[in-house]
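Some chains have been omitted; the remaining ones sit where they do in the full complex.
All chains are identified by letter, namely A, B, C and D, in their written order; residue positions are counted from 1 within each chain.
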Amino acid sequence: PASDDGKKKGESKDPDYSKKEKELIFSNWTLYIDVDDKDENKRPTLDRFQKESGIKVKYNEDVNDNVEFFGKIRPQLEAGQSTGRDIICFSDFMAGRLIRHGWAQRLDPKNMPNVVTNMEPRFRNAAHDPGRQYTVPWAGLATVVAYNKKATKGRKVTSVEQLLTDESLKGKAAMLTEMQDTVGMTLLDMGKDCTKFTEDEFDAAVARIQKAVDNKQLRRFTGNDYVEELDKGDIAACLAWAGDVVQMQFENPDIEFVIPQKGYLYATDDLLVPAKARHKANAEALMDFYYDPKNAAELAAWVNYICPVAGAKEELAKIDKELAADPLIIPDEKMIKAGRVFMELDDDAETTYEDKFSKVIGA
Amino acid sequence: MSAEQAAGVTLTGISKTFGDFTAVQPMDLSIPQGSFFALLGASGCGKTTTLRMIAGLEQPTAGRVMLGDRDVTSLPPHRRPVNTVFQSYALFPHLSVQDNVAFGLRRRGKKQVHKEVEDVLELVELGPLARRKPAQLSGGQQQRVALARAIVNRPEVLLLDEPLGALDLKLRRQMQLELKRIQTEVGITFVHVTHDQEEAMTMADTIAVMNHGRVEQLGAPAELYESPGSAFVANFLGQSNLIAAEISAAEGDELVLRAGDTKLTLPRDRMRATSAASGTKVLAGIRPEKIAIRSRSDEAAVPEGHNRLTGTIKDASFTGVSTQYVVASPWCPELAVFAQNVESAAGLTPGAEVVLHWNPAHTFGLDGDQDADAGTGEDAL
Amino acid sequence: MTALAPPPPAAPEADAPPPPPPGGRRKLTPYWLLLPAILWLLVFFAVPMFFQASTSVQSGSSGEGYELTWHWANYTDAMSEYAEHFGRSIMYAAAATLLCLVIGYPLAYMIAFRAGRWRNVLLVMVIAPFFTSFLIRTLAWKHILSDGGPLVGALDALHLLDVTATLGMTEDDRLLATPLAVICGLTYNFLPFMILPLYSSLERINPALHEAAQDLYAKPATVFRKVTFPLSLPGVVAGTLLTFIPASGDYINAKLLGSPGEQMIGNAIQRQFLNVRDYPTAAAMSFLLMAAILIIVTVYIRRAGTEELV
Amino acid sequence: MRVLTFVRRNLVVIAGTLALGYLLLPNLVVLLYSFNKPVSRYNNTWQEFSTEAWSDPCGAPGICDSVGLSLQIGLLSTLAATALGTLAAFALARHRFRGRAGVNSLIFLPMAMPEVVMAASLGTLFLNMRIEFGFTTILIAHIMFCLSFVVVAVKARLAGMDPKLEEAARDLYAGPLQAFVRVTLPLALPGIAAGAMLSFALSLDDVIITQFNSGPSTITFPMFVWGASLKGVPVQVNVIGSAMFFIAVLLVMAGQLLGNGRARRKS
């Protein structure tokens, strides 16, 4: 409801200089945009956007970690200063936190016809941003179980349970340092609803993970770096993000993934315009550009994460049939149904849970 | 030091105190212009401190420093026309020999220094080594660079703080001659600090003997040597035999002393003790080389009127040029005697009974209250 | 005595030149020289410590912000919750320091006494790895120690891994994600900090002392035990401190080479500060670590009997 | 038997060489893999020899910017730390003054402090002061922790220097400033250079303090590697790491040879 939004603390109309300044500063995760096969410094879709719109994009791959990055820009946000960025790509829970603090600018649908028409319906509403007033999904993330066939000596790994208890995986299983993913998947495995859980349930899940840690079942908690170790076989099985798995499969036939019976965790990485950003309209232009199915398909073909744009499947098929059929990129019905979103947490709950989780991962 | 000579350096009531330790007692000192002046003294007696006050590297606690007629007491070192040759040379290791030598000239704004540097290096015979770094030179060569670096500035006074201390004996003797030659050639006032008495005597026109922060005696080398004013000077400048005695009578120009059961004669004008009254305790001094030594059997040949002592040779050591005897006589356990080796002296071996004798004119008399061992080096340990 | 009677005690006479200005410019010189550095350290080292001290007794949440409430419980909480981390940090750092000493000593000795004209080249070799980023090198270790790698294979074949496993240093025939890997990583990272001070104190030893000892019937081993080592003690003390202190606060090695069971206090501080954003806890842990190190170092220096560290 | 004696005689050399090997092994691996041509994003199995990455060291997006930033910070912080540290070292080595002991320990303390502690406390300061994390904050932090190392290196050099040399300069008509510029400074230079080199190395290498105090868009080379390590390290990282290693070794060795050569020619 629009009346509410005005009251969100700290929100005010920030002046937009898009008309005068045809430029845009974009902070994204590393390796999260298509690059030219021959020249890694060229980014085809982005280059095309710049050419078509006449907006010069300064593209930074400086997001490695939601919380860490948020910590770095937080002082400016709190002080009501510009973060020096017009678009930031945050995971949904972090985007939610910015919205709650009033540190994200409300987007104008009028500037984004493609978004309005092409966004997959299931993305149109989200717990952290009801009605998608502030954010636009860049990609969908599915947290699944992946394993290296060679390292498990052919054994299949099909569940989180197996990661936590299977003797044959002792010292070779890994989970993620992201609390949402690891605890969420464990909760699902325990038959709990990760979209709505109690603190006791959370504690039980953490205790379960702790036991695996104590048994030396779990080798490490990783960020994105599980990829390298899974590829090498130092990690035999782990929680993984779908997009990574797809990419790994190109290169390593031993990599397999499984969508656990009990469900998987599902999230989005969202683009948002932080408070005091100078070029909101330019940002909206870029978001709109990437919601053109053709552009979206091109992006998805490279990053291999779930594409939130309707109609991209057909475009993708033109590029690569196999990819278009991969449920990890364009999910099928079954896949969509098995996905769960982690519960929306307020700041205090998040601190409490993060703190508990920190102890499990050893830090 | 005669009054008609122009003074090169005059120190007036100068003293230096570090905390509550007085390194240099208030003293006056006047160094004639163009002379070779030596400051001699044991380690720690304040020689370096005195020199540093002249150079301006140390501010005197009291007193004034004059160069010629100019009071320079409050001038910083770089404004004084004085240069120093340091004991450890203090050559700049990062500069070549010629740059070391040119340093002072350049600081005074000279642009064309080549000629002067070349000349002075010629003077110290280092021309061919001008481009070397100090580390590539031998000790003697470094010493000469240090000297060249100082004299090239034609200072009014050149201060030398034990410049030869680090050299070995042979080299040292040679550098002494060299230094003397250069001083004669350039005519600058040299103030030379050393604790090698032979060095001081061969080189200097005037010697000041320092002890515990004060000048004990000052004079020409031969004067100091022949008539030392105190036990310290007598022992420190060369070796002396100091025999404890008592004045027993005065006969005309001579004093008669009694040491044990021996009678010694001493010219009255060579008596330095304040009182010459009978019964006064004195030290009767005689230099080892002044004493003739002969076998007891040969006693008859002792000239009439000579002071004589009898004793036993405790030790005889051959040093090449001379033989040094240590003779024990009843009231003087260790008398040193030097005999130049001309003809080999038969029978003068340890254990031999001998008679020592000397011309009384060579005897000198000192105040008997002093420590007869002052300045022998025993106290330095 | 000569006639040089001492003049009356040195009272400056009217016409005497003025004594040097007491305390003038020269006395102030050191303060001017120190001013920039000290100011810098005060503002960016001492003041932050003060801020951290105040932060460590704040309470609140990352969402609502923290305020100073003299919440001393931060310390007791940190102490009780992270006791294991503290213990582990100290132990790993101590083990790494010991290893550094054992590994670094021969190298420092070789550079000081046996390298001849290669001395400077070798010294550069010791520092040069710094120029290849620490992270790259630690990642390279990850590579070298990899489960399927040749090193694990070789050690396994020699049954050395069984030995270390019984000692609890490794697990399941692997090196990565074990205490051993973390300790080796720490050792590797801080080795130059051990070698440089060791070298500089060894280099100062007069080689004639070795010969004197041999001459006095000391076998080579005794020469080392009785002469070389005691004389290198200042270097040993400086080296162990420069190794132990940073090693005890490191988190990179534990993070990259360790498993959850090997995380050190640095990891906890880093996560509390950068991820959980619980600044008070992070600050309290920092102070506890500082205190622990201060105590250990003080006791150690007392025992080693060396005041002159650097 | 002979082998045994050889081993016994050269035990130290053997152990030292092994230690050196331990120290350089990772560099060797880094170098080796800089010539790899990985098929995937992950440069962790040997594929085939290629100099591709060497011919295009900036091939990975952002890498050269980060190297540039690192060099910039390294140079600036070295410059500042060396200047401040040298002044302080002079004060400590050449003057007795009140509060010397206190100053000494303030300077020693940063070396006696784990990096996280310093990093966190400095981070706390910047947060409290609402200072934007970025270039300035990194620079400030680097200068702070390099300072102590410079002071120690320069102080050691000055302590071994004969104070008579300065007196000699003053005696030779050099005023205080000239004595400093002409004599003291050139002689202290090796110590200053050692301090500068160490601080440059430490600055280039630093992860921990940088991680706590860098801004979102100031990615130093180590921070770049940190980010890349999560996603797959490009070969170019190995190239740049190895290149910096060799440049450092070569520069120092060239300086050495130059010095030797000059000395030899002079003699």
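The criterion applied here is as follows: a residue touches a chain if its C-beta (ideal position, glycine included) is under 8 Å from a C-beta of that chain, and two chains touch if they have at least 3 such contacts.
Bear in mind the structure is a predicted one, so any value in this text is a computation, not a measurement.
Asker: Across the entire complex represented in this structure file, what number of copies corresponds to each chain label?
Answerer: The complex described by this file is made up as A x1, B x2, C x1, D x1.
Here is the rule we go by: only the chains that are shown with their structure count from here on.
Asker: Which whole number of Å gives the spacing of the CA centres of subunit A and subunit D?
Answerer: Each chain's C-alpha centroid was found; their separation is 38 Å.
Asker: Averaging only over C-alpha atoms, locate the centres of subunit B and subunit D and give their separation in whole Å.
Answerer: 56
Asker: Name the residues of subunit D that each touch 2 or more other chains.
Answerer: 44, 127, 226, 229, 233
Asker: Pull out every residue in subunit B that's touching 2 or more other chains.
Answerer: none
Asker: Quick one: which bits of subunit D touch subunit A in the complex? Just the residue numbers, please.
Answerer: Residues 39-42, 44-45, 58-62, 126-127, 130-133, 214-217, 219, 226-233 of subunit D touch subunit A in their complex.
Asker: Subunit D touches which residues of subunit A in the complex?
Answerer: 27, 30-31, 35, 40-41, 60-64, 69, 72-73, 75-76, 78-79, 81, 83-85, 223-225, 227-228, 231-232, 247-248, 250-252
Asker: Tell me, which parts of subunit B touch subunit D in their complex?
Answerer: Residues 55-57, 76-79, 82-84, 86, 88, 90-94, 96, 103-104, 107-108, 131-133, 136, 149-150, 153.
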